[in-house]
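One structure coming up, written as structure tokens, with questions to follow.
A single protein chain has been omitted; all remaining protein chains appear in their positions.
Going in written order, the chains are labelled A, B and C, and every chain counts its residues from 1.
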Amino acid sequence: MSAAPLDVARVQADFPILKRQVHGQRLVYLDSASSSQKPTAVLEAMDHLYRESYANVHRGVYAIAEEATAAYEGARARVASFLGVPSPSELVFTRNVTEAINLVAQSWGHANLHEGDVVVLTDLEHHANIVPWHILAAERGIELRWVPLTEDYRLDVSHLDALLDGAKLFAFSAASNVLGTLNDVALLADAAHAAGALALVDAAQFAPHRRLDVTEWGADFVGVTGHKMLGPTAIGALWARPELLDTMPPFLGGGEMIRDVSRDGFTPNEVPWKFEAGTMPIAEAVGLGAAVDYLEALGMDAVATHETDLTAYALRALEDRFGDRLAIYGPRTTERRGATISFLFEGIHAHDISQVVDEHGVCVRAGHHCAKPLMRVLGVPATTRASFYVYNDESDVDALVEALAAAERFFAI
Amino acid sequence: MSAAPLDVARVQADFPILKRQVHGQRLVYLDSASSSQKPTAVLEAMDHLYRESYANVHRGVYAIAEEATAAYEGARARVASFLGVPSPSELVFTRNVTEAINLVAQSWGHANLHEGDVVVLTDLEHHANIVPWHILAAERGIELRWVPLTEDYRLDVSHLDALLDGAKLFAFSAASNVLGTLNDVALLADAAHAAGALALVDAAQFAPHRRLDVTEWGADFVGVTGHKMLGPTAIGALWARPELLDTMPPFLGGGEMIRDVSRDGFTPNEVPWKFEAGTMPIAEAVGLGAAVDYLEALGMDAVATHETDLTAYALRALEDRFGDRLAIYGPRTTERRGATISFLFEGIHAHDISQVVDEHGVCVRAGHHCAKPLMRVLGVPATTRASFYVYNDESDVDALVEALAAAERFFAI
Amino acid sequence: MAGLEDLYREIILDHYRAPRNRGELPVPPAHQVEGYNPLCGDEIVLYLDIDDGVVRDVRTGGQGCSISQASTSMMSAAVKGLRIEEARQLIRTFKALMSIHESKLEGETDGEDGATLDGVRLGDLEALQGVVKFPVRIKCATLAWNTLEQGLDEAGQPQPA
Partner (left out) sequence: MAGLEDLYREIILDHYRAPRNRGELPVPPAHQVEGYNPLCGDEIVLYLDIDDGVVRDVRTGGQGCSISQASTSMMSAAVKGLRIEEARQLIRTFKALMSIHESKLEGETDGEDGATLDGVRLGDLEALQGVVKFPVRIKCATLAWNTLEQGLDEAGQPQPA
């Protein structure tokens, strides 16, 4: 583990897009919570595969097919190790975390959830961890319950045991993509288990930013998504306890996931391939492998420290400059908090803010961030969200503040 | 439409991997039916997106998000036009054709197929177009029927009407990935409709090689897979009649596929986004867009002519050199036939052949090609398969023949 | 390259700051219809008082960005008093305006005759044509109109042949 602090200038040099200008301004990318940019190492890993060793995997005995298979399975091993997964065979590649959660809902859910069964979610979930359960609820008549928020935008665990009473599954995110809140995953997983429920963790916003160890968390299912953690699009991963993977029925059917097929039926393959139907995201897995290598080289502790420092700087800068005119939706300190900051100006719509700051080269998200139930809880239709990552520095915060000031002037009544 | 014949030398120069050597030999890639190699234009299109305009799509109002959205939706429009799809909104991006077929099985199938309903398949289907129906059969008690083959490895349509009688769906491939057979899609789709069934076409092995026009085919669902048509891994597409897409329930749940979500339920988005849950294969869609541009620039008529000529040459060369010692599983002439040739040597296993020819730089597939029911019909456990594409020429056929001769000597008894 | 002033014309900001026809109407007799923009979370509610084939009154509610709010306000002012067929014609015209490709607009002289399309006078609405240069925002501008169309459909009014 690297104890060296992050050398942000060096990191920035690894991200080609940061050399770009928009509207004649330096690109200030503050939307990594939506999707991160990609370092050269990731792009080159994929390019190298396609230029040197590309073939379909698991299928050919010829040299480049062996190389491609080794690259794909090697990537699985590296991602597994990055997530603290005991054995690569416990890690299923998916398109993204959305598919990972749908896989659990449809495979484990269909086999285990019946009318009247309870699934507990929280008020800060992303649609990816809501809609699959709604679909199941409509099909099966399962009941959904919601863990509410406290005044300071954290999960209110004071009635958790009552909510979990009789539940079969507790599905929650490790980090909120709107509020920046980091949840206490081990505590929530323990509570689930104490109630006899399984714990599913949506780690989409956690894995890119903090060291993640699935065994330390003690959960049962953990999903991540590659494009938010410096990897390419179209690759994500689901870890599940091997006992669960072994007994879960297949999700999608096709090549690769079978052991035998006849006119009368089929026998599924071993895990993880049982859940990997058809030609998989081969180059994308290799890209994600390179991404976790890159993060490991930076050191996840250094990443966390950098992000915490930058968040503290940003919270202070926003407050100093705008005071009460700017409302922050999320914890005001860096304690158990990631580098995602949602906010609103009194009387100016999030969308309009985002449009004006774009003119200054600053990319922030405006909208419901795929968390409409949370928006209802917050009582707003949308927020503006700035999110920071390894390639951001204080000058990016400064650019944001200046651009926001300009937007405030533009819409001044 | 370009009438110029294919300039294979120029095409070869566009595929960086072809410069590679294996075991000290020139790489002779004859496994495009499994997955094609990628031209520089495809790799550069993806690289360009990541280096210049990458952001999540449909979500940001800032400049690079608009550019990425335009690139993604532009790719949809180009792929749609390549496939003769009337409107881009009728084209859903998927991971691969396997997912496209599973989408139909789970969405349309769950809504429309009930106990006792009949789905008709054929004896030459890939597992991707079998296992999803097996899963549904096990869940729902639907009945599967199989269109048999003739002696000359074509679909035996003599009892088609009887087989289709009472069927709800006829799902078949446009081109066999084992035999090379090209089916008469329009005829099969007409027969389905005459019986009151819908027609689903697995066009995985057709779209890369022949001009495809979904409206000319008159089918109801058509699936293709990007990695076999010069595109990257992790992208495929499903076309369906808009009336069908409109009424089909969602497949996976998550961000992007919704219009609204509350604690009580959700409203799906418009098509095609209703079926695109979570962050999609953005760069991969752009790569596939570049791939179809590349194919269109070559001209699909030129591609077809080139492949037919090469197939004729290969069939002749194999017969001249090996006579009856080599059995070909598939039509012996180029009529209604693609450039995929499956064969076996008397007394030598497909796997061993493949291993020995690899030593000569020649990549061929050995195995059941994800078509085990077909293997049972053929009465063999596996075949060796050579498949040709735009970058192959007669010298590749010659290299195959020489390598096979060496393999025959090696295993001579 | 489109600038902010193309998007945020003064008249748009004016409608945004002082929206016309905010409020509710008793339902029934009025029809109530809701629209969402899934991208940005904008919500709009329309109350339509339709009588004898005429849109007698319109009231609007909901929340949204300046573009969607201004467009709602302008729409409400524009359709009030129109016959249903006229309102539908205006919807079509407005949507056509929104689907004109940027490159066409670039060549246009500034609004000289851009104010009519298919012979329909657009008036204030013309100010929204700059939105076309910001593709993501087009849905903000069309939300009110799609919702109106849905409202007219739901109100069971016959569609023109």
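The rule is simple: contacts are C-beta pairs under 8 Å (C-beta built on N, C-alpha and C of every residue); 3 or more make two chains touch, one makes a residue touch a chain.
Model, not experiment: these values are computed from the prediction.
Asks: Which of the displayed chains are touched by the chain that has been omitted?
Replies: A, B
Asks: Of the residues A:D7, A:E216 or A:D260, which one touches the chain left out of the display?
Replies: Candidates A:D7, A:E216 or A:D260; residue touching the omitted chain: A:D260.
Asks: For the chain that's not shown, point to the residue among A:K38, A:H58 or A:H126 touching it.
Replies: Here the residue in touch with the unshown chain is A:H58.
Asks: On chain B, what residues meet the omitted chain?
Replies: 23, 349-352, 355-356, 359, 366-368, 372, 375, 381-382, 410-411, 413
Asks: Kindly note down the residues of chain A that lie in touch with the hidden chain.
Replies: Residues 58-61, 65-66, 69-70, 258-260, 267, 269 of chain A touch the chain that is not shown.
Please note the rule applied: only the chains that are shown with their structure count from here on.
Asks: Cα centroid separation between chain A and chain B, in whole Å?
Replies: Taking the average C-alpha coordinate of chain A and of chain B, the gap between them is 31 Å.
Asks: Which residues belonging to chain B are in contact with no fewer than two other chains?
Replies: Touching at least two other chains: 59-61, 65, 258, 260.
Asks: Pull out every residue in chain C that's touching 2 or more other chains.
Replies: Residues 39, 134, 137.
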